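Omission of a single protein chain aside, the complex is shown with its protein chains in their original locations.
By written order: A, B, C and D. Residues from 1 in each chain.
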C-alpha cells in the first residue's frame, strides 16, 4: 500500500478515494513530529508509530502534528480512521497536483496550499511543495511533501512561554502556519526582482542573443506557473473569511484578513512582472531589428562607395584603341581626385541621412 | 428513420424535436448492454431489443443501460416513450454537436459531456466523443457515439461484490461515470505535455522551418478546441452542485465537488499550455529574425572585405600611359601587404562589433 | 410619409417617435401575408389593405401576419393604431440599425433580431436582415426588410393538419420563428468553415501575396460584424427565459432554452474562427519573413562565391611590370584550380550552416 | 471671481467647492436664454441678469434655462443660491474635465454629459463639449461650454403648439435634450466611417508611408478618447432607469430606455472601428514587409546575374602570358553565348521560385 504514481492519469480506472500517492516522491522516508502545548505546558517529540497520537486526541491542549513525506500511504489512512476524515480528503492529501483550496466539514477544516521556495544560490529555480492542513478542535495535522525548515521560526515562537500562540487555539495556529507559507512568497519576489534586474541590464548592455530570449521566455513561463499556484490562495482565504465554522474564532478573522492582504500584494507584484517581461521581450525584438539595420547600413555604405569607383577604374582598363584620356598625362592624378571626391560626397549624403 | 445528417445546418426547416441523427456517424451498428445491480445482486447482459429494458424499469435495483452508436434513431425514440423523456432531450442526444450541459427535469436529469481521447501512438491527435446521460430514480441511460473501453475499469469495480458502488444509488453511479470521463483528460494532458516538450526541443536545436510553425499553429488550434469542449464542464458541475433535485443525494455532493476540482485543474493546465505555445511562437519568430541577421552579417563581411580590394586591383588594371607605380618594382609586393592589412583591419572592426 | 433615410444621423432633429424608415431600402414594394390557424382551421392569404387584419384581431385562432419591405411607413403606423403599440416600438421597427433586443410591454412582447444569410455561390458574402416581432395574445406580427424563403419550411409545417404547432399558441409560433432564424447561422458557419479551409490551403501552398492578406483581414472583419449581430441574441433569449409575462407559457420555456443553447454554440464557434484567423495571420507574417530569409541566402551565396574570385582575377589583370606569376606557364591552370576550390569550400560552409 | 484655470491640478490646495472655472475657456461671453412653456403658453427670451429667472421659479409652466459659456462664475454661484444647489454640484458644472455621470438629490437631478461634435469639412477632428443639466420640478437648467446650434431643432419642436413636448414635464424635456446629444454621435459615426474608408483605400492603393501610419495611430487614439467619453453614458442612463426619483415619471422611462439603446449601438460601433483600425495597422506592417521583400528580390536578381558574368570577363582580362583561349578566334563570340545563357538560366530559376 505504499505505491506511488507519477501522474494523475496513471490512476485511471481506480475507484474514487483509492489511497495511492500521486506525484513525484520528494522524500522516501516519512518523519512524524508532534508539538503539544497550552499556556502552561509544552511537549515536542518525534513519533514513529502513528497510533501514538491517540493520547493527544482528546486532551484540551493544542496538538500540532507534522507529517513530512507522503510515500507511506498507511499513515494517512490511519489518521483518516483515527480522526474520522472523509476518504476523498485523504485522497487529495496524497495527490500533490492539487489546486489550493479550502473545504469545510462538520468537525474539521481542510486546506491545501502550495509553498513556493526559491534556491538562494541559483538562477531563479522555483520548487513547489504542497502543504495540506486538517484543522480540528484541538488538533492541527500538517502534511508536507518533504523535510525543510520553513516552520522553524514558528516553532521557536511556540516554545517561548510568553508567546501569544500558547494561549490561543488551533485557529490561531492555522493562521500562523498560513502566514509562514505566504511569507515565503516575499522571498520569491525579492529573488524574482533581482533576476529581472540582471536580465534587463544584460539586455541593455550586450547583444540580443538566442540565450537571452530563452531566459526571458523561461522566466515568463515560470511566472505563469507561479501565478497559477498563488492566485487560488485569494479565493481560499476569502472562503475562510466568509466561513461561519465554529472552528474559526471571531478574533482570528482579522488575522486571516491580514494574510489575504499579503496574498493580494504578492499577486499584484507577480502581474507587474508579467508586464515587465512582456516589455523586455519587446526590447529584445527591437534590438534584433536595430542590429540588422546597423548591419545593413555598413553593407550599403561599402557598396555605394566602392561600386561607382570600381566602375570608373573598369572604364580605363578597357582596351579600346581610341581612348584619348589614356594618353593625357594628368589623367591619372585627376582620377585620384575623383576617387577622393566621390566617397566624400557620399559621406556627406549619409551624414545627412544620419547613417554614419 | 435511421437517416443521419452531417451538419446542423442540414436539418434546416425540419420541425423542432425531429429525431434525426446529426453529426458524423462513428459507428453504424448500435450495441446495447445492461448492468443491473444491488448490494446482493448483479446482472450483465447485452440486449438486442430495446423493449427488453421494460423489466428493469420498475425494479429497485440500479440499472445502467449503455447505448453505443447513435445511427439507429428508433432506439432513442423508443427509450423516450418508455421513460417519458421530452423530445427536445432526445433531439439533443442525437445531435453530436452539443455543448456540454446539465438540465434538470421533474423526474430525471440530463447531462451532455465531451469525452476527449488521444491516440497513444500518434502526434497528439485528439478525438471527441459526445456522451449523454439520462439519470432516473433507479436507471441511468448512457448514450455514446462509438464503442470503446473507457468504462471497463468502472464495470470491473461494480462486479466486485464488496464495492461501495453496489450499495449506492444512481447518483453515485453518475459520479463514477463523470469521474471516468474527466480522468481521460489527465491522459490527454500527459500527451500534450510530451508533444510540447518535443516541439520545444526541436525549436531550440534545429532551424525554424515552415513545418515547425504549422505544428505550433495546429497545436494552438487544438488547444482552443479542447478548451472549448472542456471549459463548459465547470459550469455543468457547478449547476449540479447547486441543484436541489431529489435525484442527487446529499452525501454524493462531496463527490461531484471532487470532479469539479479535477476539471478546474485540467482547465488551468490547458490555459498554461496556451501561454507556453504563445511563447514558442515568439521564439520561432525571433529565430527567423536572428537567422536573417546572421545571413546579413556574412554577406556584409564578404562585401566589405572584397569590394575595396577589387577597387584597388582595378586601379592598377587601368591602361593610362602615365602611371609611375606600375614600373616601381616593389609595387606588387607592397600591394600584397595592403591586401592583407585591409581584411585584418576590418576583421578587428567586426570583432569589436561582435559580428564575428 | 414613405420617406426613407439612409443613416440614423440623417434623422437628426426630428421629434422622437417620428415614423420614418431609416436604413437601406432592400425592397421598395411591401408584401403583406396572413396565416390564421387553430387545430381545426387554416387560412393563408395575401392582403393589400392593412385594415384587413381587423377581422383576425379578436378571434381565438392564432394569426401570423408577415410584412415584407419597410418602405411603406403608413402600414407600420396603422398597425400601431390597430394594436395599440407604443410609437417608440414602431420607430424601432422602421430603423434597421437596431441592436437585437427583447422588450416586454403590458399586452405584447417586442423582439428584434438579425437574420444572417450567406450567398451559396460566392466568397462568404454575408447579408444582414433585421426581423422584428410583435407578439400579442393571439397575434404575431413579423416585419422583414425583404422577401425571401427563410420561413417557407415553417409555413409548410403549419399547413400539416397534425402539426404540433396547430394546437399551440403564439408563444410556440414565436419559438418556431426564432428557431428558423438561428438555424440560418449554422448554414453560415458551414460556409465560413469552407472559406477558412480554402484560405488555409492557399496559405500553405502558394506565396504570401497581398491579396491573401486582404482576404484574411476581410474575413476577420466579417467575423467581428457577425459576432456583433449574433452575440446580443444570448442576452435577448436569457431575458425571455427570465420573463414572467403571461404571453409565454411555462411549457414553452424549454423551447426557448433550446434556442439559447443553439445560440451559445454559434457564438462559441464564431469565437473559435476568430482565433483561427489570428493564427492564419501569424502564418502569413512568418511566411513573408521566411521568404525574405530565402532571398537573402541566395544573394549571400552568390556574393560570397563570386566576390573573392573577382578579386583574384582582378589581381592578375593589373599592369605592373614586375609580376613574376604572369610569366609562369602553370599559373593560369593553377588559378582554375583555385576557382573551383573556393566555391567548393564555401559550399561546404553553407551546407554546414544549412543554407543550401 | 471670474478666474479660470486650465487644468485640475492648478486648483491644488483650494478648499473643496471653491467656485472657479477649470478647463479651456471656449467662450469668454456668457449668453443666457429662457424658454418657458406649457400646453397653452410659450415664451422665449434672452436674459442679461440671472435674477430674472426668479419669476419663473415658482410657476407651474416648464422653464428651460440655457447658460452658454462658463467663464462667468458668478452666474453659476447665483443659480446655486436661487435653486439651493450643493456647492459640489456647482463645482462640477464649472470643471469641464468631468466624467459623464448622474446624481440624484432630494429635489433635483444632476446630469453631466459630453457632446461630441465633428467638423464637416475637415479630417475627422472631434471637439468635445461638456453639457451639465440640473433638473428640478418645473425647471431645467442647462450649462454649455459654448454657443452652437445643437438644440435648435428641439427648440423648433417646442414652438409648435401641438407638440407633445408642450403637454409634458421636465422629465420629457430632459429626455429630449439627452436624445439630441446622443444623436450627434451618429453624425460622428458617419464621419468616422467615411474617414476609415478613405484610409483603407489609400492603404490598398499607395505606398505604406510614415504619414499613413501616423494617421492610423491618430485615429486609433481618437477612438480611445471617444470611447472614454461615450461609454460612461451607458452607466449614466442605466442609473436613471433604476432611479425611483419622483422627478422622472413612469411613462418617461420608455424614452430613457430608448436613449440607452442608441448609446449601446454607438458604443458597439466604436468598438468595431477599433478592431478595424487594428486590422489596418496589421495591413500596414505587412505592406512594409512585402515592400522590402520586393526590393530584396530586385537586388538579388541584379547581383546574381551580373556577379558571375563580371567574374568571367575578369578572367580574360588577366595578363598571363600563357592563356591559350585568348588567341582562339571563336573565343569572344562563344563567350557572348555564355553571357546570354547564364542570365537565361537564372531567369528560369527565379521564375520557378516565383521571384519574377
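Operating definition for what follows: a residue touches a chain if its C-beta (ideal position, glycine included) is under 8 Å from a C-beta of that chain, and two chains touch if they have at least 3 such contacts.
As the structure is a computational prediction, the values presented were derived from the model and not from experiment.
The residue from A:110, A:229 or A:255 that touches the chain not shown here is A:255. One of A:29, A:58, A:106 or A:275 touches the chain omitted from the figure, and that residue is A:275. Touching the missing chain, out of A:183, A:207 or A:235, is residue A:183.
Although one chain is not displayed, chain D still touches it through residues 7-9, 11-16, 86, 88, 92, 97-99, 101, 103, 207-208, 210, 213-214, 217, 220-221, 224-225, 228, 281, 284-285, 288-289, 291-292, 295-296, 298-299, 302-303, 306-307, 309-310, 313-314, 316-319, 323, 325-327, 329, 331-332, 335. Seen across the whole complex, the unshown chain contacts chain A at 152-154, 156-157, 163-165, 175-176, 179-180, 183-184, 186-187, 189-190, 204, 254-255, 257-258, 261-262, 264-265, 268, 271-272, 275-276, 279, 282-283, 285-287, 289-290, 292-293, 296-297, 299-300, 303-304, 307-308, 310-311, 314-315, 317-323, 354-355.
FYI, only the chains that are shown with their structure count from here on.
Common partners of chain A and chain C, by the touch rule above, are B. Rotation relating chain A to chain D, from a C-alpha superposition: 145°, rounded in steps of 5. Because chain C and chain D share one sequence, their contact can be compared position by position; here under half of the interface residue numbers appear on both sides.
The distance from the centre of chain B to the centre of chain D, with each centre set as the mean of the Cα atoms, comes to 43 Å. Chain A and chain B, compared by their mean Cα positions, are separated by 27 Å.
For chain B, residues touching at least two other chains, in rising order: 285, 289, 292, 296, 299, 303, 307, 310, 314, 317-319, 323.
The touch graph of the protein chains shown is a line.
Touching pairs of chains, sorted by label, consist of A-B, B-C, C-D.
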